[in-house]
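A protein chain is absent from this complex, but the other protein chains hold their places.
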Amino acid sequence: MIQHDVVIVGSGIAGMRCALEIKRQAPEADVALVSKLYPVRSPSVIERGGVAAALGNVLQAAQGIIAPSRQHRSTADSVESHMGDTLAYGGGTGDAAAVAALCGEAPQVVYELEHMGAPFSRTVEGRIAQVAGAGHSNPRLAYAADRTGHAILHTLYGELVRYGIKIYPEWFLLSLLVEEGAARGITALDIRSGEVEVFNAKITVFATGSYGRIFGITSDAQSSTGDGLAAASRAGIALKGLDQVGFHPLGLADLGFVISERALLDGGYLLNSAEERFMGGYSALAERAPLADVSRAIASEIAAGRGVGAGKDHVWLDVRHLPAQHVREHFPHLIEFAQDYLGLDPFDALIPVQPTAHATLGGIPTDVNGRVADVRRFYAVGACANNGVHGAAPLPGNELAAALVFGRRAGAAIAKQLGEKSFLSVPAEALATAKTTIKALLNQKGTGRAATVREQLLSSMSASNGVQRHYDALTEQIGRVRVLRNDFAGTALQDKGTLFNTELVEALEVANMLEISEVAASAAVEQLAAVAA
Amino acid sequence: MVQRNVSSVTSRAQTVPVAPRAGTLLWILQRLTSYGLLLFLAVHLYFTYVGHLDTAAPLTFEILKRPYQVYPFIYALNEGLLLVCALFHGLNGVRNIIYDWTTHAGLRRLASYALLLLGLGFAGYGFYILAALV
Partner (left out) sequence: MNVKIRVPRYEANGAITPVFQTYTVAITPTTTVLDALNQIKGHQDGTLAFRRSCRSAMCGSCGVMVNGRNRLACNTRVAELNSSEVSVNPLPGFPVIRDLVVDWDPFFAKDAVMLPYLISDQTRPDDGTERLQSPSDARQIDSPSSCIQCGCCSSACPVQWTNSEYYGPAALTRSYRFVEDSRDTAVKARLDIVGTETGVWRCHTIFNCTSDCPKGILNTENIQALKRKIMLSRLGLGRIEVRARVPESA
């Protein structure tokens, strides 16, 4: 058994920020991070756009003030404006307290990142540069070239090294240990050795990220399989709002990588099969409409048979008319994606795009400090938590800000109460149960392959649970997921070894994805029924 | 060599050897001697071969000795510096290869001293010949 005061599962931006805050406020605290990846490999790195914070560093171009004066601060941007935008973008359903906490503390967490040395892009007067984002009434996205998530993650990783915070890389979460309404730690599998261990903690934190991988077309990493959510669900915690998924209109065809929406804001066009701009017919803002509207418009075009590509399920993104220098400077990833993955030259060819699952909003229900109501000594932060801050759709840049703000808040809350807490015993059978699970999976008999189940799950989830949802298709999907769960029980592993058994890990991930998919599809059905009623 | 223990970010505890700050001077000298070689070797080759091609006569000790008499001191200085540069550059290069090849501290020290001795030996012999030529 391994003992630490606090065990944080997940080493993305939220988990690291939480660990760091605990260590800053309670230097003696023994904090450990457990992650199925090495920390700098966490899916937070793929977040390209900026982090939303009302710093007010750049004046609105619309006001005609382009040459910035010395030491200027935009008077236009404010926390209130950020709050208003967040609530409006989320369809007015965001949790007011959470939104206030997010927008109020976002500037501070961004400044703290700068103090830690994050390589933010700068304005001419040396302040953190900010650009406009969809749904923002002021330029509010602080960015580091086009790899903001990467810059933040590596900066926080450096802080973990500075504080010597213990990391357990490549340990796979098996279960959350809850007894008498209090979390006592976790069980996890050391992927490298195949050993199962119990981690005993005074306080357990989940920062396990999103579950975007249940969709075939997603911007999420192959490792974003909702492991934490499935473990929480198995421990009896009711997950909240798993049907809420933010779709990004500019997913690279079939691959789902997100091309920054700034490509649209800066004048890129969307074209249908007739190579005509169609967004004007859907919104007065045309291509500059909110992302959810653009996604719906693309889905409608595709549904009307005006899609392009082999399956007629893409539309074209056209940036050929934008100045090449501007594209090179602001969207290097667009060029990289087009050249490396599609073999296209974006200055010469149209880029096929389709809506992609980008932000999964559902998760473990928490309050604004990351505390989980049903279970004592248990916190959840980042994409695996749902405190209602995003409402129905996340304002671009707010996800990064939320990971930082709520990671920090949870860390502060934990540091405050750590002194008065003592270790609780772990359930006696915890280790045996976890070992049995692994053994059972290794010895499972059957003819099927987990990969086949996964492929069927992904394509059916994308088809039924995508931008456009229909009651019948969704109810059918619930049944299909149940069938797939049954199919999964009939799959066998070829790899029975203990040494770095990635097939075992993938099977565990498929099991988690099946679990999450069923909850997500059911939640979507309920949501549709509620709307209908 | 100081061993730094790193266990917080890795799955198994690691030790990383941190060498003392050293090697700068050798690197600078390696660069300087390379420039020296370019210059001194060019002069040496010119007077040994190119400058006498018109004589059509076979290369003899007399021909080799002539520049020492035509350009007293200067030519000897060139040859002396060429000797130093070639020895240092070559032997330090061998030392670099050994340092790349093994991390064993004792072996490295042994090789360094052996090369130093070798260099001093060759230098002594070289200057002995040089003195005879001048």
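What to note about this one:
The first chain written gets the first letter, and so on, giving A and B; residue counts start at 1 in each chain.
As a working rule, contacts are C-beta pairs under 8 Å (C-beta built on N, C-alpha and C of every residue); 3 or more make two chains touch, one makes a residue touch a chain.
This structure is a prediction, so every number in the text was calculated from the model and none was measured.
When the whole complex is considered, the residue among A:G91, A:G117 or A:G446 that touches the unshown chain is A:G117.
Of the candidate positions A:Y89, A:Y157 or A:F247, contact with the unshown chain belongs to A:Y157. The missing chain lies against chain A, touching residues 37-38, 40-43, 45-46, 55, 70-71, 108, 110-111, 114-117, 119-129, 144-145, 147, 149-151, 154-155, 157-159, 161-162, 169, 192, 221-223, 254-255, 257, 336-337, 340-343, 449, 451-452, 454-455, 493-495, 497, 499-503, 506.
Listed by residue number, the positions of chain B touching the unshown chain are 1, 4, 6, 8-12, 14-28, 96, 99-103.
Following the convention adopted for this analysis, only the chains that are shown with their structure count from here on.
Averaged Cα coordinates give chain A a centre that lies 59 Å from the centre of chain B. Note for the complex: chain B touches chain A at residues 7-11.
If you check the complex, the residues on chain A that touch chain B are 39, 157, 160-161, 164-170, 190, 192.
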